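Have a look at the structure below before the remarks.
The complex appears here without one of its protein chains, the remainder shown in place.
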Amino acid sequence: FPKIDDNFSLDEYKRYGRQMIVPDFGSLPSQIKLKNSSILVVGAGGLGCPALLYLSAAGIGKIGIIDDDLVDTSNLHRQVLHTTETVGIHKCESARRYINKLNPHVVVETYQFRLQNDNAFDIVSKYDLVLDCTDTPATRYLINDVSVLCGKTIVSGSGLKTEGQLSILNFNNKGPCYRCFYPKPPSPESVTSCSDGGVIGPVIGLLGITMAVETIKILTGYYTDETFKPFLSMYSAYPQQQLRVFKMRNRKPDCAVCGNLPQILKETILENQIDYAAFCGTVNSNVL
Amino acid sequence: FPKIDDNFSLDEYKRYGRQMIVPDFGSLPSQIKLKNSSILVVGAGGLGCPALLYLSAAGIGKIGIIDDDLVDTSNLHRQVLHTTETVGIHKCESARRYINKLNPHVVVETYQFRLQNDNAFDIVSKYDLVLDCTDTPATRYLINDVSVLCGKTIVSGSGLKTEGQLSILNFNNKGPCYRCFYPKPPSPESVTSCSDGGVIGPVIGLLGITMAVETIKILTGYYTDETFKPFLSMYSAYPQQQLRVFKMRNRKPDCAVCGNLPQILKETILENQIDYAAFCGTVNSNVL
Amino acid sequence: MGIRVKIEFLGGLDVISSGVREHKAVVPLEEGEATMKDLVEYVTHNIISDPKDIPVFIEDDTVRPGILVLINDTDWELEGQEEYVLESGDVFTFTSTLHGG
Partner (left out) sequence: MGIRVKIEFLGGLDVISSGVREHKAVVPLEEGEATMKDLVEYVTHNIISDPKDIPVFIEDDTVRPGILVLINDTDWELEGQEEYVLESGDVFTFTSTLHGG
C-alpha cells in the first residue's frame, strides 16, 4: 500500500473516508491521531472481541492483546471474533488472524500469558491507552494500579447477565481511578464472572462497542481536562434497553494509588507486596 | 453433531450454556424457541453485520440475508463481518461464510438481489421476523408494508454520523408500524445515507447490537401483548453516550397499511401501484 | 415571568441552531395559556439561527414530516400535539428520523 501523501495510502483513505466526514470525529487530523496511537486490550473475550473489531476497523495504528486463555465452544455465543475453527487456539492468536484480514494496516502484538505483577509495567508502558476487558476484580485492580503508575488512561467495561457498566479511569492522570471508585475490594463471595453467572451475548457485545466509542473519543482528543467529567454509564437490556450516565466523584486525595500520599508504588507491586489474587478472591484462569 | 436429547447436540449445549443461565433469557425453552425461529435480515451493512454476528452466535435456527451489494473497502470501517479478503464479492455471501464458521448450527439463506415489490412477499413470508438494516426510506417503507401485510414483526434500526434509532414495528400485528410513525415520507433532499453523511463505525455497530437484543427478547417471548409498549430509542455517542427511550403512539386507526381501512394491499404493491423509489427519493444501489 | 423549558435537537437537527443540541429557554408567555403551537413558533423565531433553515423545521405550518416531537420523552401524539399546554420544567425534544444503516 504505497502512501499517496505524508499520511496514508489510497486504500486507507477509502477505508476511513466515511468516518472522517463525521464532524464530531475531527476529519483527517483525528484519523492521523488514531494511526499514531497504540492501545492495549487486556482480555480478548466478550468485551475484547467487539472492541477489537471496531477499533482495528477504525484504523488504530498498533493494538496489543493480552490473554492467556484458549478459545472454547462455550465462548462463541458472545466472543464473536473467534470461530469454531479457532477453538483450542489462543484467543489472542485467533483475534490477530481476524484483525489481519479485516484491516492489514493495523500492527497487532499478542501476549499469550496472564497480566501479572512482574510483567505488567513492561507491557502497559508500551501503549498509550489501556482497555480493561477482563473478568475478575483482581486483574481490574492490577490494571488500574499499573496504568495509574505508568500514566495511562483506562477505558473500563464490564457486564453480567443483562447489564453492563462503562467508565473512563485515570483520564489524563487527573480523573478518578478504579480505587477512587472502589477503595475496598469486594469480598470474593460477592463476585460473579460471565462464565459463572452467564451473560447474553449482545449485552456484553454492546458494552465492548461502547468502549470502542470512548477509545475513539479519547484518542481523537474529544475530551479535554476542561470538558472531561468523571462518569459511570449503566446499560440495562431489560425491561427496555437503556444506557444511563451517572455523574461520579473526582479523584480522591486519599486514594491509595493516585492520591496525594500513595501507598502503592511501582516497587510495591514488583516486589509482590500486593497479592492481587489474595486480596480480592482467586483469579480464575478461564475468565480473563 | 448428534443430538443428545430431543433438542440439541452436546456442542449446542456448550455453546449456548452461558446465555441459558441468565434468568431474563428464559433458559432451555427460550433456547429452543431461538432454534425454531427464522429471521430475515434486510441489508448486510453497518447494522446487519453486528446483528448477524450476535444473532447467529445466539443460535437462531435459520437466517435469511438479502442484499444486492458487493463488499467495498469503504465499508470495512463499520461492516466488520466483511474483510479485505471478501472485497468485491456479495455482502450476503461474505456474511454467510463467516456465519458458517462462527456457528455451523445456523442455516443461512442468501438473496443476492434487491428487495422489490415483485419479490418481497415471497421472501418475507418465509420468515418469522424481519430486521430492517437498510439505508433508504424507500426500502424502509417497502419492508414495513410487506411485513405488515404478511403479519411479521419488524425490528428497525438506523444511524447516521454519531446517532442512531431503534424501534419495534408492527409488534404481533398490534403495535404501530413505520407508517403510523411517519405517515408522510420525507422529501428526498432531506435524506442522508451513511455513505453520504458518514458514520462512526461503532456507532452503527451499537445500533445493530441493540437490534440483536430486541430480536432475542421478541423471539424468546419476553414481550407480550400486555407488556409491549410502543417505543423509539435514541442513541447518541456525543457528548456522552446515552440510549434514551421515548414512549411512542399506538397504532393509528387511519394508517394507510395497518389501519382500519387500509389503502395499501398486497395487490397494490404487486401491481406496482406504489413506486417506493419515486415516492420518497431514488434508491441508491450502493447503500442497501 | 415566562415558562422555563428545555429544548433539544437530536438526529442532526441541531444544524438549525448552529450545532447547539440543548437550549434552556424562557418562553415569554403566561403558564396555562401557552400551547405547543406557541412553542413551535418560539423555536422558529428565536432558536433557528438562520431564517433560511426554517423550511428544515416547518412545512405546511407545522413541524415537517420526518421530525419526531417528544414532550418529556413522550410522543406528542399522546399529549395532544399542538394543543398541549406548556408547563415550567418541560423538556421538548425534536429529532430527525435517521435512515442510514
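In order of appearance the chains are A, B and C, and numbering begins at 1 in each one.
In this section, a contact is a pair of C-beta atoms (placed from the backbone, for glycine too) under 8 Å apart; a residue touches a chain by one contact, two chains touch by 3 or more.
From a predicted model like this one, the values you see are computed outputs, not experimental measurements.
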In the full complex, displayed partners of the excluded chain: A
Chain not shown: contacting residue from A:Asn172, A:Thr192 or A:Gln273: A:Thr192
Among A:Gly45, A:Gly59, A:Gly175 or A:Pro202, residue touching the chain not depicted: A:Gly45
Of A:Glu93, A:Asp128 or A:Glu163, the one touching the omitted chain in the full complex: A:Glu163
Residue ranges of subunit A at the interface with the undisplayed chain: 43, 45-48, 132-137, 140, 157-161, 163-165, 181-187, 190-194, 197, 199, 204, 232, 234, 236, 244-249, 287-288
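Here is the rule we go by: only the chains that are shown with their structure count from here on.
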Distance from subunit C to subunit A - Cα centre to Cα centre, in angstrom: 39
Subunit B and subunit C: spacing of chain centres that average the CA atoms, whole Å: 30
Distance between the centres, which are taken as Cα means, of subunit B and subunit A, whole angstrom: 29
Contacts with two or more other chains, residues of subunit A listed in rising order: none
Of all residues in subunit C, the ones touching two or more other chains: none
